[in-house]
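Removed: one protein chain of the complex. Kept in place: all other protein chains.
== subunit A ==
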Amino acid sequence: MNFLTNTLITLTILFTPLYPREVSINDLTVISYETFEEMVNTPSSQLRVYNFWATWCAPCIKEMPHFEKVNNEDSDIALYFISLDDGLKTERVTNFIKKRNIQAPVYLLDDIDYNKWIDKVHQDWSGAIPATLFVDANGKKHFHEGEMSEETLLSIINTLK
């Protein structure tokens, strides 16, 4: 009886699938909305910039170099690229990161029940991408929907710092 119970317990442990909240594939981390929210709510002395994009979104790809440049030139800024690509096709994103030599950390937010969380990111977001969430050192949020030039990005950053 005891043997049977032990075997059962061992088998249960062995065959229980692990559900990690974060899965890293090459340079890409796949996250849930809840993990994203935790990231945003964790206090930081830096100005955090969360840029929502996808590999299929032309205006997103166009503005990415501005974000990388500004991030590289200013240590008070922490840039995160949040991909909204298909979570079942992560290779599209990992290939993109490699090909374009993306330096900033890239996360794939894998939750397609969009209506449940878009408003939580920011009320002003219609859901169109590109879109960018800025979180300053006090935790205050600023949101911008649409493609940005380097000048626009810098002027927003300067008002928030």
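As a working rule, a contact is a pair of C-beta atoms (placed from the backbone, for glycine too) under 8 Å apart; a residue touches a chain by one contact, two chains touch by 3 or more; residues count from 1.
Note that in this section contacts and distances are computed from a predicted model.
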(message) Tell me the UniProt protein name of the chain this structure doesn't show, selecting from "Redoxin", "SpoIIAA family protein", "Small GTP-binding protein" or "Ring-1,2-phenylacetyl-CoA epoxidase subunit PaaE".
(response) "Redoxin"
(message) If I consider the whole complex, including the chain that's not displayed, which of A:I61, A:A78, A:A104 or A:I118 touches that chain?
(response) A:I118
(request) May I ask you to list the residues on subunit A that touch the chain which is not drawn? (result) 56-59, 84, 86, 88, 112-116, 118-119, 125-130, 145-147
